[in-house]
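Report on the following structure.
One chain of protein is taken out of this complex; the other chains stay put.
Moving on to subunit A:
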Amino acid sequence: MSDSEAEFESADEGSKNEDGWEIESDFDLPDVKSLSVEYKPTETKLSALTNFSENVDTKHPEINDACNEMSMVQPKLDKLDVNNDNNTKSESQVSEVIQNEIKQTSTQTTGWGGWSSGWSVNSLLSTASLLTNQVSQGLTNVIGAPAPEQLASVDNNKEVKNVQETKVNDEVTEEPSKSILDTNYFLSNVSQITKIVETTGSKIISGGLDTLETVGKKTIEVLQDGDPGLRKKRAMFFQNTEKINLSQVLQEAKEKSEVESKQNNQVEIKKGYAYLLDSFQGLIHLESLELLSKQCQMKLQTVLLSYSGTQLTDIQDKLDQIKDLCYFDFDDDEKCMSIEEFRNSLITCINKISTDVKTEKILRVSDLIDEKSNKEFDSEDSIHNEAISALAELTAAAMELFYKLGEMIMIDSQNQLVTVKAEQLSILNESVCCRIRFIANKYASLLTNYDADGTSNNISDVYLESSNSSSYIQDAAQLLIPILQLSVI
């Protein structure tokens, strides 16, 4: 819940902090080569701009930002000639060029091709503003956002200021514009054009921003329609961000290994860890546990949404407490468990969590593994295979145990014992992991007798699968947390 909220909020902030240029220039430039052939004036101006970006006055962050945006485009245009000397250029001009550039390029990308290099800046602009009008008209029709001009005229003060700025800059503007537009035949009209560009540009941009804002507001309205506070959507969002199902990953790994062994034309399919885990029904129990856990997680979300204020914080504290109790850090621990220790620990734990869950199966598996590990082995490979099989079988039995515990916790009505259950669960988790480690150590020492110089991978393979087993067991234990949490509410 809190995670998803944080994500939502940070996303909101992000969009607020943007200054508009981000949105305007957020298009993909088409293929640079085709651009360079068809749009000569654009190239010249853009290269001028990128050159200038290094010298621009830092007093105007907006323009700086824009220049940064454009300099990001620079690598794509590195084939262009950069031969203009623009050190004297004014800021208004830069903004003109940027606006011009943005409009032109965005128009190109939206498929309004066929603009010849002979077109004047004026007609370019009018078409661009026409396009903007059409777009915003479309927006008005669809979602009821006012036209940019309308919005822009509301913002009169801003506009007047812009015009004044243009006037002030007129004198400076004229000289350097020659260098930018020296291939153009509209030199005499440059200052006039600049003015038009400035006012129209600011209109379009501020209008565009307002339109975007309205679009955003409308979108939130539509999203919240019949779903106040976006609760359902947040809950859904939370579900989706959950990690990929472990059982699915395992299933894929198993299938992959099956296909691989098939390709190797082996007569006997090599029984890998994932394959064995599945055949001992570890995978399917893990899958069911995931299903159960997900259901509880969803119910938990729904229940939490009905609380607020101190009640909510109280409940969240309780839930956190359960979560903390379930946690244990296996890496800090080098403890191993022999068969007897394991038996005692397991029975104590299970009896405190749910007496209906039977421990016979996992204990039988544990005994059988012990028996098998004490017999005589005739080869290194047979020890290795036995070790992998033992780890997979015990892990599978643990999956089944955890799943059954999950089912029982879910239907159990003795809620006051949840903290005890959580504690026992942590101990149970530790016990199984210790037993896994014990088995791995035992087989590793058996392997050492065959492989004293450590040239084969068998030992590291056994330890690898034992750490895999531990992670599956810990993941399964994690899946029980929402089930425990739900039972406390």
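Brief remarks on what is shown
Rule of thumb we're sticking to: contacts are C-beta pairs under 8 Å (C-beta built on N, C-alpha and C of every residue); 3 or more make two chains touch, one makes a residue touch a chain; residues count from 1.
Please note the rule applied: contacts and distances are computed from a predicted model.
Selecting from "ER membrane protein complex subunit 3", "26S proteasome complex subunit SEM1", "Ras-related protein Rab-2A" or "DNA primase", the unshown chain of this assembly corresponds to "Ras-related protein Rab-2A" (UniProt protein name).
When the full complex is taken into account, the listed residue touching the unshown chain is A:403, out of A:377, A:403, A:438 or A:472. Remark: the omitted chain is touched by one listed residue; of A:199, A:288 or A:456 this is A:288. Mapped onto subunit A, the footprint of the missing chain covers residues 255, 258-259, 262, 269, 281, 284-285, 288, 291-292, 295, 356-358, 403-404, 406-408, 410-411.
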